[in-house]
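Now for chain A:
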Amino acid sequence: MSNLTEIRWHGRGGQGAKTAALLLADVAFQTGKYVQGFPEYGPERMGAPITAYNRISDVQIRVHSNIYDPQYVVVVDESLLEAVDVTSGLKKEGAILVNTSRPKEEIIPHLKGYEGKVYTIDAHKVSMATMGRYFPNTPLLAAIVKVTRIMDEETFLREMRASFSHKFASKPEVIDGNMAALEMALKEVR
Partner candidate 1 sequence: MAADITKLGVKAPWKDLTEGMVIAGAGTSRDFNTGEWSTDKPVFIEEKCKQCLLCTPVCPDSCIPVEGGKRGEFDYDHCKGCGICVKSCPFGAITMEGVE
Partner candidate 2 sequence: MAKRDRLSGNEAIAIALRQINPDVFPAFPITPSTEIPQYFASFVANGQVDTEFIPVESEHSSMSAAIGASAAGARSLTATSSCGLAFMWEELYIAASNRLPLALALVNRALSGPININCDHSDSMGARDAGWIQIYAENNQEAYDNMVQAYRISEHKDVRLPIMICQDGFITSHAVENMELLEDADVKKFVGEYEPEDYLLNPECPMAVGPYSITDYYMEAKRNQAEGMRHVERVVLEVAKEFAEVSGREYGLFEAYRMEDAEYAVVMIGSAAGTTKDAIDRLRDRGEKVGLLKIRLYRPFPAEAIADILKDVKAVAVMDRAEGYTNHGGPLGADVMAALYRARSQALAINYIYGLGGRDVRVEDMEGVFATLKQIAEDGDAGETYRYLGIRE
């Protein structure tokens, strides 16, 4: 399977990890890739840890199992660093992206000796600055695109504008805020 990228998302029910995975699948699809985006549900309740997955490939994806050895992991809620083994199987030539306001140095000790690259983004700061409310999905989506380089930033922003225009057709006033969040997040990834 050529150029297969596998991403695992760790979030808590209600934070939109599943939605973020579906958005990433969407935007990768728009650039001509084969995609999978799917959730793994435990108990359906707000706050329970949930996992979501993405596969992005140049060829058709047939496998239907969960992802155990991802290239990339996204941690939507940093409290999960203690609760869940987020680096399990994570490839060292890959990377982990953590949503946190803390500096990277404070996060690394919680990663059980993970040797690959560590990135952080303060999705709360970006979200509040651009949209005035806390929607971690949008900044995290931009951040993971930047980290994985599955597409260039220009293409990403163009496709997302088209997608938002469609999605928010009935409330166009939120499009600019979302676009600003994406642009700011691309710069804020540490």
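Brief remarks follow.
Rule of thumb we're sticking to: a contact is a pair of C-beta atoms (placed from the backbone, for glycine too) under 8 Å apart; a residue touches a chain by one contact, two chains touch by 3 or more; residues count from 1.
On the choice of candidates, all candidates are chains of the complex that A comes from, given by their letters.
Being a predicted model, the structure only gives us computed values, none of them experimental.
Listed candidates 1 or 2 all sit in this complex, but the one touching chain A is 2. Considering their complex, residues 1, 22, 25-26, 29, 34-41, 44, 60-66, 68 of chain A touch candidate 2.
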